[in-house]
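Below: one structure, written as structure tokens.
With one protein chain withheld, the remaining protein chains of the complex are depicted in position.
The block that comes next holds chain A.
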Amino acid sequence: MFGLLDAIPTQMDYKGQKLAEQIFQGIILFSAVVGFIYGYLIEQFGWTVYIVIGGFTLSCLLTLPPWPMYRRNPLKWLPAQDSSLDEKKQLEKKPKKHK
């Protein structure tokens, strides 16, 4: 179902995920505070909702796509090992276990 979506790389590294979460929480909380004060002053709760929706849209743009700033700390994987060597080792080990 998500075959096409999976084809696009959307992953972030761990530090990027933390940064993305902090960014959207900060933006939405800030827009909520601004919206609450503005709505209270002009006595229109609708404007509070609009401002929060605006913050939501902004944080969607900033944190949903995997921008380069979220991919600066890629995981360091172990170097690839020769798989044929591993299989041989396992074959050698297995008979020993049953003795």
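Here is the rule we use: a contact is a pair of C-beta atoms (placed from the backbone, for glycine too) under 8 Å apart; a residue touches a chain by one contact, two chains touch by 3 or more; residues count from 1.
Here, contacts and distances are computed from a predicted model.
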Exercise for review: Pick from "Glycosylphosphatidylinositol anchor attachment 1 protein", "Cell cycle checkpoint protein RAD17 isoform X1", "Proteasome subunit alpha type" or "Signal peptidase complex subunit 3" the UniProt protein name of the chain that isn't shown here.
Suggested key: "Signal peptidase complex subunit 3"
**Study point:** chain A residues that touch the omitted chain in the full complex
**Key:** 2, 5, 10-12, 17, 20-21, 24-25, 28-29, 32, 35-36, 39-40, 42-45, 48-49, 52, 55-56, 59-60, 63-66
